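Apart from one protein chain that is not included, each protein chain of the complex appears where it belongs.
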Amino acid sequence: MENFKTNKLKLLAFGLVAERMNLSSIEIEDIYTVNELQEWIVRAYPQLKNVKYSIAINRKIVKADSAIPWGAEIALLPPFSGG
Amino acid sequence: MENFKTNKLKLLAFGLVAERMNLSSIEIEDIYTVNELQEWIVRAYPQLKNVKYSIAINRKIVKADSAIPWGAEIALLPPFSGG
Amino acid sequence: MHKPKNIFVYGPITPDKIAEIIAHHNDKTNIGAHSIFLGQVRADRINNKTVTAIEYTAYEEMAIQSAYEIREGAFEKYELICLHIYHSLGIVKAGEISLFVFTSSKHRKHAIDACEEIVEKIKNQLPVWGKEIFEDNDSVWKVNVD
Partner (left out) sequence: MHKPKNIFVYGPITPDKIAEIIAHHNDKTNIGAHSIFLGQVRADRINNKTVTAIEYTAYEEMAIQSAYEIREGAFEKYELICLHIYHSLGIVKAGEISLFVFTSSKHRKHAIDACEEIVEKIKNQLPVWGKEIFEDNDSVWKVNVD
């Protein structure tokens, strides 16, 4: 039944963030806002404390007060350095 | 003796000017200013009447009131269209 | 108008590949000007160590989408006939080329202005990361300053 399904989210990490988290992808559950996500990251990954990154949801960079859609792909993006 | 020597000048023509004059190089004599040169061209090459060109003396573009040094290389340069 | 295209190549972008792309425009005789930007890996000295290579990683799906938006924006703003973007992934050694932007237009202004703007956007908007690798295999995450 729909309301017992878990909201599974894919969290991707890149660059320095991935290096500090020691992973590039993890599945997380039941997070509905970027604020909630940030609080969870602070608890789960204290090693990211001084690391700068933006957050993308479904491949678009979002602000801190954004909602996170059900089943979204979330990505933690340190400053870009391509080129 | 120096004062009996002729002032021989090389006149080069390019692009449309060369086409209209039907030559790319000619030797001319005893012309000492750009004004004199222009008067001579009007008489000798009436077919240049409506043709636009700059004048270079010794490979530098000059103004109408410039002097022409003894033995100079003069060039008639229509608008550039390189590239 | 256009579809998202993969912009990534593994390893360096070779001069031969660049020549091939240029030659490919030989039959587009409405083109009068090409503007090209090439990013080359520098052997920078950082903390008394020399960079020997950069290893590039990307959030590929997002980067391809970003590149698509940059591309569409450029075609809307400039009178471009062609536009090609290639970026390296993986190891690119110092002296090798990791970014190729190629714009073509009838007159030069559009190609030149578009190329410059696209390079700027690629540096700012494309989720790509470079890790500078030193002689001793130590490494540091690249910070874009230019």
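Labels A, B and C are assigned to the chains in the order they are written; within every chain, residues are numbered from 1.
Here is the rule we use: a residue touches a chain if its C-beta (ideal position, glycine included) is under 8 Å from a C-beta of that chain, and two chains touch if they have at least 3 such contacts.
Note that the structure is predicted; figures quoted are calculated from it, not measured.
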- Note on the structure: Of the chains on display, those the missing one touches are B, C
- Missing-chain contact, candidates B:6, B:22 or B:81, resolves to B:81
- Query: In terms of residues, what is the contact footprint of the unshown chain on chain C?
  - Reply: 15-16, 18-20, 22-23, 25-43, 94-97, 104, 106-109, 112, 115-116, 119, 145-146
- Where chain B meets the left-out chain, the residues are 12, 14-16, 19, 56, 59, 75, 77-83
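The rule we apply is simple: only the chains that are shown with their structure count from here on.
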- Farthest chain from chain A, comparing Cα centres? B
- In whole angstrom, how far does the Cα centroid of chain A sit from the Cα centroid of chain C? 27
- Item | Approximate Å spacing (C-alpha centroids) for the pair chain B, chain C | 49
- Among chain C residues, those touching two or more other chains are none
- Task: Could you tell me which residues belong to chain A and also touch two or more other chains?
- Result: none
